[in-house]
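The structure under discussion is supplied below as structure tokens; questions concerning it will follow.
Only one protein chain is missing; all other protein chains are in place.
Entry: chain A
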Amino acid sequence: MAKDHRAGSKVRGDKLPAILMASHLLEGDTVFLSESGWTLDPSAARIAHDAETSAAMEAEGKAAASANIVIDPYLVPVDLTESGLPLARHFRDAMRQRGPSIHPDMGKQAEFAPLD
């Protein structure tokens, strides 16, 4: 396999606001750092509006990876919807927030309220 690329870090310009995304070790599901622990629900992701918060979230992600809870946590730049929900700016991250575009009946989009 070639090197995994992370979309979040490829977004040009402002990297904030941001959320922290990862894969759950046991289940493999995409998870988001919330106000308390990890959540499967993309709407419940904690949003960093400043560099200090995003750095703290990143540190929390790294700690969770070392504690074998999640794999490959990374910060994802988002835009906020009118209702204040975080929508990933990069189409790859947005795909992870929703689930496969070809299967609306699977993934986040099937289990949680839509972000937009």
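Assume a residue touches a chain if its C-beta (ideal position, glycine included) is under 8 Å from a C-beta of that chain, and two chains touch if they have at least 3 such contacts; residues count from 1.
The rule we apply is simple: contacts and distances are computed from a predicted model.
Not shown: a single chain whose UniProt protein name, out of "Cytochrome c oxidase, subunit IV", "Nitrite/sulfite reductase", "ABC transporter permease" or "Iron-sulfur cluster-binding protein", is "Nitrite/sulfite reductase".
If you put the hidden chain back, the residue from A:S23, A:T39 or A:T53 that touches it is A:S23.
Touch with the hidden chain on the side of chain A covers residues 1-2, 4-5, 10-12, 23, 25-30, 65-68, 71-72, 90-92, 95-96, 99-103, 106-107.
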